[in-house]
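Omission of a single protein chain aside, the complex is shown with its protein chains in their original locations.
Chains here go by letter, A, B and C, matching the order in which they are written, and residues are numbered from 1 within each.
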Amino acid sequence: MIIHLKKNTSAEIAQKVAEEVKALHYKKEDFYVLITGSGLKEVPSSIEVHVDQAWPMKNDLQLASRSYMDKKREVKIGDVTIGGDTNNVILIGGPCSVESEGQITSATELMTSLQLSTLRGGCYKPRTSPYSFQGMGLDGLKLLDKMRTNHGVNVITEVRDATQIEEVIEYSDVIQVGAKAMYDQGILRACAKTQKPVLIKRGFGSTLQEFAQAAEFVLSGGNENVILCERGIRTFETGTRFTLDLCGVAWLKEYTNLPIVLDPSHAMGYAYGIADLSKACLAMGVDGLLIEVHPNPKEAKSDAAQQLNYDEFGKLVGELSHLAKALNYNLV
Amino acid sequence: MIIHLKKNTSAEIAQKVAEEVKALHYKKEDFYVLITGSGLKEVPSSIEVHVDQAWPMKNDLQLASRSYMDKKREVKIGDVTIGGDTNNVILIGGPCSVESEGQITSATELMTSLQLSTLRGGCYKPRTSPYSFQGMGLDGLKLLDKMRTNHGVNVITEVRDATQIEEVIEYSDVIQVGAKAMYDQGILRACAKTQKPVLIKRGFGSTLQEFAQAAEFVLSGGNENVILCERGIRTFETGTRFTLDLCGVAWLKEYTNLPIVLDPSHAMGYAYGIADLSKACLAMGVDGLLIEVHPNPKEAKSDAAQQLNYDEFGKLVGELSHLAKALNYNLV
Amino acid sequence: MIIHLKKNTSAEIAQKVAEEVKALHYKKEDFYVLITGSGLKEVPSSIEVHVDQAWPMKNDLQLASRSYMDKKREVKIGDVTIGGDTNNVILIGGPCSVESEGQITSATELMTSLQLSTLRGGCYKPRTSPYSFQGMGLDGLKLLDKMRTNHGVNVITEVRDATQIEEVIEYSDVIQVGAKAMYDQGILRACAKTQKPVLIKRGFGSTLQEFAQAAEFVLSGGNENVILCERGIRTFETGTRFTLDLCGVAWLKEYTNLPIVLDPSHAMGYAYGIADLSKACLAMGVDGLLIEVHPNPKEAKSDAAQQLNYDEFGKLVGELSHLAKALNYNLV
Partner (left out) sequence: MIIHLKKNTSAEIAQKVAEEVKALHYKKEDFYVLITGSGLKEVPSSIEVHVDQAWPMKNDLQLASRSYMDKKREVKIGDVTIGGDTNNVILIGGPCSVESEGQITSATELMTSLQLSTLRGGCYKPRTSPYSFQGMGLDGLKLLDKMRTNHGVNVITEVRDATQIEEVIEYSDVIQVGAKAMYDQGILRACAKTQKPVLIKRGFGSTLQEFAQAAEFVLSGGNENVILCERGIRTFETGTRFTLDLCGVAWLKEYTNLPIVLDPSHAMGYAYGIADLSKACLAMGVDGLLIEVHPNPKEAKSDAAQQLNYDEFGKLVGELSHLAKALNYNLV
């Protein structure tokens, strides 16, 4: 159950009430929000006097649910806003991994030349083998920071595990919680304590309900700037790398109030399908796309098969602009 | 390996050569096409004299492959053509099951009022329980035939198992091989002997390779009018009925030469997501959509949750027309 | 709901009552069994006078459920009985496909030399490609029949689609409905009209509920000799051919009253794991095993990788005998 306490409730009383109903709580503007397990269906009479409004909930999809807040939330990334009624679609591009200053500068210039605001690039790569390229780490983060300063782009980069979360929070505009870290409470709880936007990727073996509940870890700590990112689930089909779950996106749009970004690059795993899938995602109505582009995909140190080259990316941006115009969306 | 024999080769020699290389064969216009297992990589010298052209193949995706025929095939449904360079997108609508003359007449009138050419309606329902509605059978087929005669629509209806294949061939314009029957050689081999278009739905547990190979059973018998239909695969996610595999559609577009129709209704299983998914499919570039619509979905005898009502369907057709125009497609 | 009519109810009245409640029905010994959809939860007063006993049901798993009949059913294969309290475990062996008289005679002699009663061998192979070996068809069935006559073995063979069902019923002791045909009502309804045992394999994309409901098609037609066979489901893991679902077997044992046979050969897809899996299945408590063995696996025309050779099979039978003894089962 979600409970809004009355506006003049003190911090001590909020704390006391929260303990009484075993709730998490945070302060939002000038009132406190309490969230109990969804088993609680009625406000106990002992706390009624402090309660302004309460929402009993079907299950633990609570703060992120349409039952609580029927309007899609807005999230601000630098000076760009997505969600709400903006009709903005953020097109995030960049390489899988930051590999060198030359490479990331080149990608940044590509983005700015196309009037796109937000650059991606991984520094801590969650590889499945210890014997492959693991990312540039802190050196990579500093290169991203340089791009931010020198070129005015926003940057999004991935945290691999709880040991680098503070660094990633410091150097990025959007913290990306990767698919393999979706359940990582060390990361999620740290993200809850900042106000930076957090983009949570769906685990490729995770249900929609679990995915939405990962957002609850961040929201219930007081950070309302959460974006969900579908990036393909693992199925029996191995002709493509993963299976992009657009039925799932329809579910997320129906039941959650969070902006949604799609990552066709990781879902497909091959450059040839990215353009078609990007158009499908845009036409469906989402808040953003995450597309991998590399100056020389064949030489990429990770995900070589799925990164577009600059020509392919430029052509795709043109097609998406045309489609966005027809559908009354703004590519940003 | 696919082998085209020289144009003046006689039926007897074609037969003899086919036996020598253990090939299936059929006559196409004025020459014979032979198809051996993909293990054969070179034309044996003993038959060289009869061979016009030959295509060694990587695997048993042969006649349906882009390696053999790089252009998308055309298929004619009544007087509507899809595939090839037509840019036509066929929007097939109608109820899950034919339930009564009133119901199917009403659906037919909806379709014609929207200038849509092709009506769907199941008569032999492949239900998973013997205790639920099994379809009207032959009586249903005769109602569809009446719609065809009286309203000028094309009809597509499903064959459940090999015992009704002859009836379905007789009464339909497109034979639908359902997801549960995708491997049914009794059906596929019978479809190979007619020239009517065959729409094969992907089994929800079937790989893309197996799906494309189901088409080979029809193509290798001499019926080149095959359409592939993706309708959702079964995954761990149960928030939606199935998972529409658009990565798989990208694969089919890359590797096969067959027109592709999408069925968002069965994939989603709930009316709320159908419009979004239909727009995604159209924007991706496909040759048709199959959408369930019922005069009164709540009363439907099968698939009640996923059928649109007339208002929803009409609104969706309007949106798809707008999108089609922007993308230079023709809804038919 | 399952309804037993009173013992002296006439055929006409049984028919009339069945129509009134839209039930399927069959005669069992000296009374009629009616089965309606599971939506019906109370016996309508209009038919009460004819009713002996009634079982309201949670869902359409009815005749096969433990709620209706708590004891495991017995099924007789030739002179061997499995199920009930017999503690018998039938070890069915033989090649994937019948390939020649020499090959199948050799396999038969292997089985009889090991005191095993029942031989498997496919004649109509449900291959996914039209260009690979399709089985010997009727010639194969006649060879199996010869084995039956000359060597006293029982034979089990697969029906591929509804076009060969009559032949398979005629020539086999157990009719095998393959995984790809599990939903085939043409086959299931034909099996319902004979009294021969029917072994239904689970579709590799089919839920346990659907699997059990496939049995309902046969049971509700009056053939109570149904055996369920788990043979692996399709999952994201492709290191092995399929994933043997022993959790599912625990479910089937808990909720259904049908004997259960396991097929580790198709699940694993590789000879190396068959022995371990067979022991696991036996220790778990099942009614039979289906194991592929071939005189020369490398030369096999289908499923070469997963068939055991004679030495491996003989050794495995020895180990299973030892284990069976410890667990008080009888290998037959």
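By our rule, contacts are C-beta pairs under 8 Å (C-beta built on N, C-alpha and C of every residue); 3 or more make two chains touch, one makes a residue touch a chain.
What you are looking at is a predicted structure, and each value in this text was computed from that prediction instead of being measured.
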{"item": "Among the chains presented, those that the missing one touches", "value": "A, B, C"}
{"item": "Of A:Ile90, A:Leu144 or A:Ala181, the one touching the omitted chain in the full complex", "value": "A:Ala181"}
{"item": "Residue of A:Asn87, A:Ser100, A:Ser113 or A:Ser132 in touch with the missing chain, whole complex considered", "value": "A:Ser132"}
{"item": "Given A:Ser113, A:Thr163 or A:Gln195, the one touching the chain that is not displayed", "value": "A:Thr163"}
{"item": "Selected residue (touches chain absent from view) among C:Gly84, C:Gly222, C:Gly285 or C:Gly314", "value": "C:Gly285"}
{"item": "Residues of chain A (touch criterion as defined above) contacting the omitted chain", "value": "24, 35-38, 60, 62, 126, 128-132, 160-164, 180-181, 183-187, 203-206, 209-210, 213-214, 216-217, 220, 234"}
{"item": "Absent chain, residues of chain C that touch it", "value": "205, 207-209, 232-233, 235-251, 253-254, 267-268, 272-273, 276-277, 279-285, 322-323, 326-327"}
{"item": "Hidden partner chain, residues of chain B it touches", "value": "205, 234-236, 238"}
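To be clear about the criterion, only the chains that are shown with their structure count from here on.
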{"item": "Most remote chain, CA-based centroid, reference being chain B", "value": "A"}
{"item": "Chain closest to the assembly centre - both centres taken as Cα means", "value": "B"}
{"item": "Geometric centre distance via CA averages, chain C-chain B, whole Å", "value": "32"}
{"item": "Intercentroid distance (Cα basis), chain C paired with chain A, Å", "value": "49"}
{"item": "Residue numbers of chain C (touch at least two other chains)", "value": "205, 234"}
